[in-house]
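The other protein chains are all here in position, but one chain of the complex has been omitted.
Labels A, B and C are assigned to the chains in the order they are written; within every chain, residues are numbered from 1.
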Amino acid sequence: MSTTPGADGQAVIPRQVVNRLRRVEGQVRGITRMVEQDAYCIDVLTQVSAASRALQGVALLLLDEHMHHCLADASRAGEAIQAAKIREASEAITRLVRSS
Amino acid sequence: MSTTPGADGQAVIPRQVVNRLRRVEGQVRGITRMVEQDAYCIDVLTQVSAASRALQGVALLLLDEHMHHCLADASRAGEAIQAAKIREASEAITRLVRSS
Amino acid sequence: MSTTPGADGQAVIPRQVVNRLRRVEGQVRGITRMVEQDAYCIDVLTQVSAASRALQGVALLLLDEHMHHCLADASRAGEAIQAAKIREASEAITRLVRSS
Partner (left out) sequence: MSTTPGADGQAVIPRQVVNRLRRVEGQVRGITRMVEQDAYCIDVLTQVSAASRALQGVALLLLDEHMHHCLADASRAGEAIQAAKIREASEAITRLVRSS
């Protein structure tokens, strides 16, 4: 997932992905607390839907990033490698669509 | 979310929901680590799809639980309350389907 | 799916569902024509996403309708019947969420 590095040398996209994942982790922890404190089911469900949507956003960001970098690189590595990379990305998209 | 209590007095379903949510939280933390360690995008995406599916499972369990308990209770509280509860559940289902 | 009948005696909701389904059918036929005329893949995909969303809307309308009528009726038929109806609805929601 190498991308344009920011000022401190860490790639910009991974940092953004990490931040979003930490937020999702916090959301899930908050939902656990709600269930432990016997919160109303519908309120819990609303938060689960929000966390799902956030996780979906991370997946789409990762995929976009992957396509712009890895697929573009693969196209310079010859047709066989490119075909293999495209198959791999296509299978990841199928898993994502099926899971969401 | 009151349900049949287990031996120690804590309801069985919330405990199962809490366990599943803790597992999702661990999955998300693992994904964060993968991104920080610059894991291959496709492997990260596979884990995000798995976490999404697990979160969807929690939502379906909560909804099933809600319908069996809260909706059933509401039906004993009179038609107006029942109609309001059904509207509320129906809206939660819409949010869930739209987010997944 | 019996609902409040409109002026001509046909229930309002089924008529709305039928209209929406006919529109989805037309969308799918339009997509077939696009593919036959070798339209650009991305344009075809955009129409498939729109048809999917329309079909999802029909499902949510049917489910809402079902919950307001069949579940409400079931609650007057005794606890065992109500529990069976709720289980059935809950399974339908699972199939819907998993398919969408």
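Following the convention adopted for this analysis, a residue touches a chain if its C-beta (ideal position, glycine included) is under 8 Å from a C-beta of that chain, and two chains touch if they have at least 3 such contacts.
Since we're looking at a predicted model, the values are computed, not measured.
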Neighbouring displayed chains - absent chain, whole complex: A, C
Subunit C residues touching the omitted chain (full complex): 1-2, 14, 17-18, 21-22, 24-25, 28-29, 31-32, 35-36, 38-42, 44-46, 48-53, 55-56, 58-59, 62-63, 65-66, 70, 88-89, 92, 95-96, 98-100
Footprint left on subunit A by the chain that the document does not show: 56, 59-60, 63-64, 67-68, 71-72, 75-76, 79, 82-83, 86-87, 89-90, 93-94, 96-98, 100
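Convention: only the chains that are shown with their structure count from here on.
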Inter-centroid spacing, subunit B versus subunit A (mean Cα positions, whole Å): 20
Distance between chain centroids, defined by C-alpha means - subunit A, subunit C (Å): 30
Chain centre separation (subunit B, subunit C; CA means) in Å: 23
Touching two or more other chains - residues of subunit A: none
